[in-house]
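Heads up, one of the protein chains got dropped from this complex, but the rest are sitting where they should.
Right, chain A next:
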Amino acid sequence: MMISKLVNILLVEDDEVDVMNVKRAFSKNKIENPLYVAGNGVEALALLNDPDVPMPKIIILDINMPKMNGIEFLRLVRQNDKFKNISVFVMTTSNEDSDKINAYDLNVAGYILKPLSFEKFLSSVSTLKDYWKLCEM
C-alpha cells in the first residue's frame, strides 16, 4: 500500500550538530517528510500545542537536554490525550539502563544509540526509513 501523504516528523534535539546530521542523513536517504525541530522538551510541547503546526506522527527524541529532558517531555506527552499515541523513537548518547527502562516504560517504539560516525548514523537512519515504510508510517 503506497503512502499518499508524507507524515510529519518532530525532532527534539538540543545539539545543533546532531540536528544537522539528522537533516543530512534524511536528505541522503531521500526521506522527504516535513521535519520540525525543537531544542528541548519545552519547545517541543509548544510546537505540539501550536494550532498552526501540523501534528507529527513520529517524534525522534533526544534524552539529555536543558530545560526539560526527553523523559520528562515524554511523560507529559503520554498524559495528553491529543498526543499520547504518537510514535516515539529515542535517539541518544545515553547508554544508561535507567534511561532505557524509563523510555520503554513510556512505550517508545525504539531506543537508538547515536553512532559515533556519520556513516553508521546514515545506516541507522536507512534502517529506520525501511521500518517506517514497513509500518506504513
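One rule holds for everything that comes next: contacts are C-beta pairs under 8 Å (C-beta built on N, C-alpha and C of every residue); 3 or more make two chains touch, one makes a residue touch a chain; residues count from 1.
Just so we're on the same page, contacts and distances are computed from a predicted model.
**Student:** For the chain omitted from this view, which of "Spermidine putrescine ABC transporter binding protein", "Carbon-monoxide dehydrogenase iron sulfur subunit", "Response regulator" or "glutamate synthase (NADPH)" is its UniProt protein name?
**Tutor:** So, among "Spermidine putrescine ABC transporter binding protein", "Carbon-monoxide dehydrogenase iron sulfur subunit", "Response regulator" or "glutamate synthase (NADPH)", the name matching the hidden chain's UniProt entry is "Response regulator".
**Student:** For the chain left off this view, which of A:V42, A:M68 or A:A109 is in contact with it?
**Tutor:** A:A109
**Student:** So which bits of chain A touch the chain we can't see?
**Tutor:** Chain A touches the chain not shown through residues 1, 78, 84-85, 87, 95, 97, 100-101, 104-105, 107, 109-113, 124, 127-128, 130-131, 134-137.
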